[in-house]
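Missing here: one protein chain of the complex. Every other protein chain is in place.
Chain lettering (A, B, C, D and E) follows the sequence in which the chains are written, and residue indices restart at 1 in each chain.
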Amino acid sequence: MTKILIVNPNTTASMTATIATAAQAVAAPATEIVAVTSSMGPASIEGFYDEAFAVPGLIEAFLKAPDADAGIIACFDDTGLDAARSAARYPVVGICEAALVTAGQIAKRIGIVTTLPRSIVPLEELVRRYGFADRAAVTACDVAVLDLEKPGSDAKAKLEAEIARALEKGADAIVLGCAGMADLAHELSVQFGVPVVDGVAAAVKQAEALAGLKLTTSRRGAYASPAGEKYTGLLERFAPASKE
Amino acid sequence: MTKILIVNPNTTASMTATIATAAQAVAAPATEIVAVTSSMGPASIEGFYDEAFAVPGLIEAFLKAPDADAGIIACFDDTGLDAARSAARYPVVGICEAALVTAGQIAKRIGIVTTLPRSIVPLEELVRRYGFADRAAVTACDVAVLDLEKPGSDAKAKLEAEIARALEKGADAIVLGCAGMADLAHELSVQFGVPVVDGVAAAVKQAEALAGLKLTTSRRGAYASPAGEKYTGLLERFAPASKE
Amino acid sequence: MTKILIVNPNTTASMTATIATAAQAVAAPATEIVAVTSSMGPASIEGFYDEAFAVPGLIEAFLKAPDADAGIIACFDDTGLDAARSAARYPVVGICEAALVTAGQIAKRIGIVTTLPRSIVPLEELVRRYGFADRAAVTACDVAVLDLEKPGSDAKAKLEAEIARALEKGADAIVLGCAGMADLAHELSVQFGVPVVDGVAAAVKQAEALAGLKLTTSRRGAYASPAGEKYTGLLERFAPASKE
Amino acid sequence: MTKILIVNPNTTASMTATIATAAQAVAAPATEIVAVTSSMGPASIEGFYDEAFAVPGLIEAFLKAPDADAGIIACFDDTGLDAARSAARYPVVGICEAALVTAGQIAKRIGIVTTLPRSIVPLEELVRRYGFADRAAVTACDVAVLDLEKPGSDAKAKLEAEIARALEKGADAIVLGCAGMADLAHELSVQFGVPVVDGVAAAVKQAEALAGLKLTTSRRGAYASPAGEKYTGLLERFAPASKE
Amino acid sequence: MTKILIVNPNTTASMTATIATAAQAVAAPATEIVAVTSSMGPASIEGFYDEAFAVPGLIEAFLKAPDADAGIIACFDDTGLDAARSAARYPVVGICEAALVTAGQIAKRIGIVTTLPRSIVPLEELVRRYGFADRAAVTACDVAVLDLEKPGSDAKAKLEAEIARALEKGADAIVLGCAGMADLAHELSVQFGVPVVDGVAAAVKQAEALAGLKLTTSRRGAYASPAGEKYTGLLERFAPASKE
Partner (left out) sequence: MTKILIVNPNTTASMTATIATAAQAVAAPATEIVAVTSSMGPASIEGFYDEAFAVPGLIEAFLKAPDADAGIIACFDDTGLDAARSAARYPVVGICEAALVTAGQIAKRIGIVTTLPRSIVPLEELVRRYGFADRAAVTACDVAVLDLEKPGSDAKAKLEAEIARALEKGADAIVLGCAGMADLAHELSVQFGVPVVDGVAAAVKQAEALAGLKLTTSRRGAYASPAGEKYTGLLERFAPASKE
């Protein structure tokens, strides 16, 4: 069995359930999916500030599960990905990076549709870092992350309208820019007649790929294991007993 | 079962055998690997000219196997990849692209070690197209492709020396830049203590990923199916009368 | 005399005639223009697949004319340019590259107007490779290549509309993105009051330039002559028994 | 008076003292420098993991001092800069960005000399984000951050050797890539006859500049204020009531 | 006292007055602002040709004031900046570069609004050189420089409309792309609720920063002092007999 630990770095458990379902749907028979919700941090991750405060809970979740074969960070900002790679004993996959490398093998121009406009720039910076600046454009459908789950909202209509705009501007595949959209990929793909890639599903397959190749994060260079002694008592230290 | 067709676009059958073995070694239980040698073209692909003449045989191989679930082009130049994607009914993976996206998820800086100096520029152009220009450097160990298989050659020693140089210059993972090196990855990884990625193995997992996600090449935009009627009489001409 | 061999890499002879006329119109007195139609391949080149299958016929044409002083590939995709440079004894000019370096010396921002939308991405990849990514934008007037020659089509009106849009978006020169448009350059230039560059004409002058400077393709590095012995029996197969 | 809050995001108070001294030395007469040590996090910041865990303490420090006129993050990784800009009421300056924009106005090619090799890639990613990829090269003198303060270490000799190498490779100015080197800039500048820029000093002047221009972080787009309600009880939440 | 010499490289004295006022408004108490009008050159700088002919007068102004602590070139094209840095004894700041590095520390995406369309490309080239190509977009409000000062013109309305368009396209801060707009920054910032950066004000603070850090242009590499003896008789010729 290959055990894949998926961490939802926000603290909204219902979103974890959506993510887990999407992951199970594509997992190989020999893959065990374990999806956990971060124990601390923001209820949703929308922008740089939320990202920063999601990292400690995320890392804690990876450190508590040293026996996994691969990890996934289930937020499209790939929150804390570099830190997680430095810390986890197994490879860690980000859903944005996984979605891009997947879409990049079946299409030339990619439209990434995210939730709020304030997430555009952080995602553009990711896209550039991953080498897709010439191939992928980020737009927002102006829906708050948590509204994706609210029955009766116009979230899906807004998402569809933004996908249509992206195709018109030249995209030949769509990437859904939020883990909370994981359940919509198949339906939208049929509707628009183009590949629609969900990052959670893509990440499960990348995690299976790395585990299957017995490859893990290089310990040479930037991902070298952190010097633990500087962190004795780590999480306790974040809540200083008596201080200031 | 997932059927993956691997085409060796050069005409050297012994190299196909090396490739098939490397592919089998990492394939999932439910994956069937079918490896074929191109029926026409150069004995090895070293540079732009060889690439061009390897494409017709390669495409023919994909067209003759319409029932595969995914295809792989087993030459590190990703020879004919865009044409194959336009023509095949299933997703097609290039071993260079697969190796880079795999290595890129476990390392920041990648050293690609290829065979002859004349292949450096074509690979640099691929690296740039795939968005890894800032992260991957291409060097050559100055071994002809077909010498990799000759017993008693100094090919492996030259390859090791070049890997050592790449690590010194800052690489934290190595990608082997020739399908003929597929059997060496594991051993070199142990020897140097860094991930060493073989493109053939990486491509098998990317092909399984795309097939598992039921994703195939977009038919919108640059990969739209070619207008076949313009080709009347052409493909027959490419197909040799007596198949070798 | 300087002999320039122009190969139309598609198999449509009427387009070769258009190309030859455009070339003659700008050739220097001491230049002899020889224009040939490829003996095999697609009737028009629209996208990656057509490109791949146009190469063997193209190369064959160059190999059959070893006494030329320079060669030109008269398809705006610069189909097979790198392979041709490796193989031909003389310098080979691509009409896209020639048009861009010409336009780049008389304008800062270039609008490239091609035929079908599916050709946009292949041309964008060329533009990037030639270093014009910051200066040139590719758009399509949505006319099939072969319709450019059909009397009574709305091809010219569509082309004019697209040129107007490109100028509005900031282009200060236009490059015609298809060899089949070669006869329209002068008229459109007068009409719009900006330089309109046709790749065929531009390529003739670049070919004259290289021949006049007695410069030919470097044999060091990526363009090193291909190792012919690996190809025994191959070119015969590509050459149709009775043709031209 | 202009009050500038400098936060040392690692927990080593002696380094805060070095930083405060360097800041005072260049502050304008009307500037009040307040330097604080983060109350939680790693003792030094060397790589992605340390960065992530330094952010909560850093943000806390800015939130506790709402009356400052500008803030400075005194770690050369510009740890948490985007999050701090989203949260603080005043502009926030990173010492890496400040050093680069300063050096960029007096030199064309910049050599950044940091401490450990593992910090090279994180800094290269910053350099790229700030638009200096073509102008600045990052190298390491292989000295641990905390060794910079140890009497009798060979830290300074190693730093000098690395500066000499950077100048040889074409740098015309040096940026010291660690806040702990702040006291060495002037001396090294005299010794090597080129500008040597310390990020702490540079940041004080950039902070004075922004405060003097009455400019603060845009609240439109990526730096929009975080949605506070998602964070009720923020820091308490980081220390979950019952530790799992 | 820190003496900052601001040179208006066009010959319009009323624009120098606007510039001086904007500079005084932000100068530190210990800063002395000296603003001079170039003694020769075009009345306004709009494009490459005007730029070239503004340089001699500009350089002359710097050479005539060897006792300044820093210099500023008050034209948004940063006309002659590299030459001035090579020649002046003190650091020289360009108002475009100063505006960009200032805006870049408080915003992610920058809209630069200049005067005439013909200035867009020269500014885009500057933006690219300064490393802001991914972050800043240049547009023109189609107002001639000298019309900015004409009472009753619709210049301000056009500028406001262009700012609104830039914000809609994603800018989160505005940079005013002409020294003649220096007096409008504050008012526009209040009106649009985003930072609006004037290059003259930004440059004063950068000049104070460099002077305060006792940093000046590197004499190693591209800014090495010019070999004066080659110029015998030249500067006299540039200096007009009767100074206007």
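Methods note: a contact is a pair of C-beta atoms (placed from the backbone, for glycine too) under 8 Å apart; a residue touches a chain by one contact, two chains touch by 3 or more.
Remember, it's a predicted structure, so these values are computed and weren't measured experimentally.
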item	value
From D:Arg85, D:Lys108 or D:Arg220, residue that would touch the chain that is not displayed	D:Lys108
Residue touching the undisplayed chain, where the options are E:Pro91, E:Gly104 or E:Pro122	E:Pro122
Chain E residues touching the omitted chain (full complex)	40-44, 46-53, 55-56, 59, 80, 82-83, 85-87, 117-118, 120-122, 125, 129, 221-224, 226-227, 230-231, 234, 237, 240
Sites on chain B contacted by the missing partner chain, in the whole complex	120-121, 128, 133
Touching residues (missing chain, whole complex) on chain C	26, 28-30, 85, 91, 93, 97-98, 101-102, 104-109, 130-135, 167, 170-173, 193-195, 197, 201-202, 205-206, 208-210, 212-213, 215-223
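Following the convention adopted for this analysis, only the chains that are shown with their structure count from here on.
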item	value
Pair from D-E, A-D or B-D with over half of its contact pairs in common with B-C	A-D
Where chain C touches two or more other chains at once, by residue number	120-121
